[in-house]
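A single protein chain has been removed from this complex, and every other one stays in its place.
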Amino acid sequence: MSASLEKGVNALKEQVDSTVASFFSSCVHCGMCSEACLFYTETGSPTSTPINKTEPLRRIWKSEYTLLGRIGKMFGLTAKVDDALLAEWETVVYDNCTLCGRCSMVCPMGIDIALLIRKTREGMAAAGHAPEDLIGATRRAVTIGSPMGVKLPALMAQIKHVEKDTGMTIPLDVVGAEYMLLLSSMEIMNFPEFIEATAKIFDKAGVSWTISTEAFEATNSGIQIGVADIAAELVQRIVDAAEKLQVKTVISPECGHAYMAIRWDGPNLVGKPFSFKVRHILEVLDEFRQDGRLKITGKETQRLTYHDPCQISRRGGVIEQPRNLINMFSDNFVEMPDHGKMNWCCGAGGGVSSNERADEVRLKVFQRKKDQLDAIKPDAIISACSNCRIHLEDGLEEYNMDIPLLSLTETLAEHLAD
Amino acid sequence: MTNKKDKSLLDKTGLEKTDVNRTLGEMLRSQGVSRRSFLKYCAATASMMAMSPAMIPKIAHALESARRPSVIWLSFQECTGCTESLTRAHTATIESLIFDAISLDYHHTLQAAAGHAAEEAREAAMKENFGKYLLVVDGSIPMDNPGYSTIAGISNYDMLMETAKGAAAIIAVGTCATYGGLPHANPNPTGAVSVGDLIKDKPIINVPGCPPIPVVITGVLTHFLTFGTIPELDHIGRPKVFYGQSIHDRCYRRPFYDKGLFAETFDDEGAKKGWCLYKLGCKGPTTYNACATTKWNDGTGWPIEAGHPCLGCSEPDFWDGGGFYKSISMPTENITQTAIYTAAAAAAAGVVLGTMNKSKKNSAVAAHNKTSIDDLEK
Amino acid sequence: MSEIEFLNWVRGQGFQIAVIIFIAGVIIRLAEILLLGRKANLAEAKGSEMSSGLRTIITRSVPDKSTFQRSTFTVVAGYIFHIGLFVTIFLFAPHILMFKDVIGFGWPSLPTPVVDALAVVTIIALLAVLTHRMRDTVLKFLTTKEDILVWMLTILPLITGYMAFHRIGMTAPTLLAIHILSVELLLVIFPFTKLMHAFTFVLSRWYNGAISGYRGVES
Partner (left out) sequence: MSDAAIPVTGAIKFNIQIGDELTHNVKPLLHEIKHALDNLIETGKSTIIDLRSIPLAPGEEEKILNTLGRGEVQAQLNALGLSDVSETQYAGVWIVTHYNDEQHVISRFIEVTTMPEILCSQTEDVMKSYSRLTLDLGDNLET
C-alpha cells in the first residue's frame, strides 16, 4: 500500500492526544518561538516560525477534535489538510527544522512545539511528503541496517584496525556482559577512534562490555522521518540483541537522535518497558567518575567549550555529566552564551543532515553557532554527537573558522592515567 | 398642614374665573407686591429653574408680560405621590405666586368640584382655551383593559386623547406618566404605557421621578409660564436644566467612590463615615436628576445625604433593575444558579464530546496500517 | 427599547446568556482536551512529571535572559496588558461586586484612580501590541482574523469601561450597558478562540514541564 493523503490524515488523527489539544488551544500567536529558532533568526523567513510548522496537525485537531471546528467542517468553513498543503509544508517541516526543541523551552504557554512538529512528520511521511533523501536513508536503515549503508564487514574491518592499534580485544556478542555498546554509522565510518577510546576507558574501568554483531547501529531514521512503525522496527532489533545477550545496560553512543530513539522513545515505540537500562555514554562515564573508576592525568590548558547536542541535553537530560567530565581534564572550560538546555542547535539534526536539499539552509543557519563561538573564541569545541561534530566542521570550514572539534569520549580517553 | 398649603390651589380650582388677559406683572402690582419683592421673586425663580443669576433681569422682564395659562391636570394610574410632592412645593409666599399665576382648572384630587361638575369644568376649560392650555398628566395609562382605571366612566386613554387635542404642551409628571413607572414594571399586568407612548404630535416635557422633586415640577411650570416655551430637553424628553447631570456626578460622596471607600452595610463604619453607597445598590451613576443640588424637603437633604442609596426613580424601568439594594454592576438575575445548572449540563455534554473525541482517535488508531519503508512513496 | 431597558437586559438576560455560553464552552473545551488522554510513558523515568509540571506552570511566566532580550517588546507589553487586564477586571470595586453576586464572595478592591490609570495603560499597551503585530514580519504572517477579532473584543470592554466611568459621549446608562454588552461578547467568544489560553496555559505548561521533567530537564 503506497502513501496517500488519506493515510496521512489518519496518521495525524492518531497523533492527537490531550497534550496536542492543550498545546494548540493555548497558542496565542505571540511569535516568540520564532526568536528561539535558528531557522528563523538566521533566515528571517516567517514560515520557519516553529508553530507554523505544525499547521497540518493543527488543522486536523481543529476540524476533528474541537466543537467549533467540527461544526465549521460541516459547513466547509474549517481549513482542510490536502496534498497541496502538505507539499508546501514539506520543506518547512523537514528542511527547516531539526526538532531541536528550543522553541519548546521558550513558548510562554509551554507548548512543546518540537513534539508537535515530530508528530506532524508522522502525517507528512504517511502521506508521501517526506524528503527523498530521508526516505533513502530510512530504506538503507531498514534493509541494510544503517542509514549510511554500513554493513557488518565494515564494522569488523574497523574493529580489526583498533585491535591492531591497541592490542586490545573488542568483545563481540558476549552473553551476560554488563554493557552493550551501540555505535552510529558515522562513528564507524568517520570516527573509529571512538571505538578505541571507549574500549580503553572500559578496560581501565574494569567493566564487562560488548558489541552485538546483530544490532550495533544506534541511529534511527524512523524517528527522523517520522514513521513510528519503522522506528519501532529499528528499536526492536536492539531490544532483541540486548535481551539475547542478557546485558544490564545498553549504551547509546555520541549521537543525539540515537539517544532519543533508544532511551526515551524506544519503550514507547515497541510498546513495553525494557528489561535493561539505557544510558548515554556520557552518563556511563560520569558514573565511572563518581565511582572513582576514572583516573585522569594531565590537564588541557587550551580554552575549551562544549556544544550541547539538543537531543542529548535539552531533549535528553544529559547536561551536567559532560561538564563534570570535561572539568576532569580541563581547567580552562568556558560556556557559550545560551548553553545547556538553552543551547542553539548546530543546524543539522532531525534528519536535516541526511537531506541534501537542506544543505544550503543548514550552512546558512550555522551563523547562529558562529555568533555563539565568536562571543567566547574557544581554542577547541567538544561535543558528544557525531552528527553535530561533522556539521560543526562543515560550518567552521564554510565560515573560515579554524577551531578543532573534539569528541568528549575520545578526549577523555587521551587523558586516562596509565 | 396640607390644608393650609393647599389653600391657594384650592382657591384656584373652585371654578373661580380670573381674567386670563392680565399679565402677571399687572396681577402682582394689583396685589400690592413691591418691585423689590418682585425682584426677590425673580431671583428665587432663577435659582429654582437652575438658571444663572445673570438671567434674573430676563426673567423679570418675561414675567412682567407673562399671561396666566389654563392648566388641566389629569391623574391616571398613579398613587397621588406626585400631587403630594407638588403641594410640598407650594409652601409659602414665593412659590404660591407661581400658582397664583396659573389657572388650575381641573385636578380631580385638589378641586372642590366633583362628579359631573368636575368634568364640566374640564370641558369648559378645554373649550375656552383650546390650543393654549397646558396639560399636566401624572400616572400611566392602562392599555390592556380600560376598566383598570376610569374617571367618571371615561377610560384614561379616551380622556388623555381627548384632552391632549387642544393642549399647547403636555407635562408628564412622575415616572408613571413619563415612562410607565411602577404599573409598567414587569410583568405589567395592566398594559401600562406612558403619555409619550400614546401622543406623538404634541410637545411633551417629561418630569420623571417617583415623585419628581417639587421645585422641578414648579420649575418646569414656571419656565413655561415665564417664556411660553418648553425648556431644552434631553433625549428622553427631560428638561436638561434639571436632568442634565447624573446624581453620581453631582454627589457630594463622589470623592469616596473615587477613593474606593464604600459603605458595605447600612450600619458599618463606612456608613457612619458617610462613604459612598455604591455597594448598597446606589443607582446614582445611571440616574439623571437634580436631587444632589436641589435637594428635598425645602433643601434640607436628599436620600444619599440621609444615608440611603439612590433608587434611580427618575429613569425608565427603574423597578426592574434587579432590586434597589443590588449594585448596578451586579447581574439582575440569579446567575449563580444558572451557572451551576450550566456547569452540570456542560460537564455532561463535555463528557459526550470528549468521549467522541477519544473514540475518533481510537478509530484512527484502529484504521492504522502498518507503514513499511515501501509505503513512503506515492 | 429605552436605555434603562437595554441596561436591564444586558444585566439580566443578556448576561445570563453570555455566562451560559462561557461556562458551557469552557467546560466542554476542557473536557474535549482532557478526555483525549495520553499514553503512559514506558521509558524509565529520570524525574518527576508532577513536580516538574507544577514548576513549569510558574516558571514559564518568566522568560530566560536571552529570550527576553530577543522578544523584549512582546514580553514587556504582554506583561503590562495582562497585569492591566487582571487589575481592571478583578480589582475594580464594581466588578468585585459582580463577582461577589455570582460566586458568593468578594475581595478588597484597589482605589478607583489606580484602576482608572491602569486601564489607560492597558489600552495603550494593547494598541502597541496591535501595531507591533501589524508591523512585525513574523506576527503579520501568523496573524489570523481570529487574532484581530480577539484583540478587538479584548480592548472593547476596556474602552467602553473607560467611557462608562468617565461618561464620555453618551448617557451613563447607555455607556454602562454597552460596556456590559462588550464584556458579554468577550465571554461568548472566549471558549472558542485563543482566549482559552487563560485556562489551557495551565495544562500546556504542565505537560511541557512533565515531558521535560520526566527526562530530568527543568523546562
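Residue numbering begins at 1 within each chain, and the chains themselves are lettered A, B and C in the order written.
Assume contacts are C-beta pairs under 8 Å (C-beta built on N, C-alpha and C of every residue); 3 or more make two chains touch, one makes a residue touch a chain.
Just so we're clear, the structure is a prediction, and the values are computed from it rather than from any experiment.
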Which visible chains touch the chain that is not shown?
B
Identified contact with the non-displayed chain, of B:53, B:189 or B:323
B:53
Among B:61, B:235 or B:272, which one is in touch with the chain left out?
B:272
Interface residues of chain B toward the undisplayed chain are 33-37, 39-41, 43-44, 46-48, 50, 52-54, 56, 91-95, 97, 250-255, 272-274, 292-294, 298-301, 305-307
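In the analysis below, only the chains that are shown with their structure count from here on.
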May I ask you to sort the chain touch graph into line, ring, star, complete or other?
complete
By CA centroids, point me to the most central chain in this structure.
C
Taking each chain's centre as the mean of its CA atoms, which one is farthest from the centre of chain B?
A
More Cb-Cb contact pairs, comparing B-C against A-B, go to B-C
Distance-wise, how many Å sit between the C-alpha centres of chain B and chain C, to the nearest whole number?
40
Quick one: chain A and chain B, Cα centre-to-centre, how many Å?
78
Two or more other chains in contact with one residue: find those residues in chain A.
16-17, 21, 65, 67
Residues of chain B that touch two or more other chains: which are they?
353, 357, 361
Would you tell me which residues of chain A are touching chain B in their complex?
1-4, 7, 10-11, 13-14, 16-17, 21, 64-65, 67, 125-126, 128, 130, 135, 138-139, 142-143, 225, 227-230
Considering only the defined contacts, which chain B positions touch chain C in the complex?
179, 234-236, 246, 248-249, 257-260, 262, 278-279, 285-288, 312, 315-318, 320-322, 326-333, 335-336, 338-339, 342-343, 345-347, 349-351, 353-355, 357-358, 361
Spell out the part of chain C that touches chain A in their complex, as residue ranges.
25, 28-29, 32-39, 41-44, 46-47, 56-57, 60-61, 63-64, 66-67, 70-71, 74-75, 78, 136-144, 147, 192, 194, 196-197, 200-201, 203-209, 211-212, 215-219
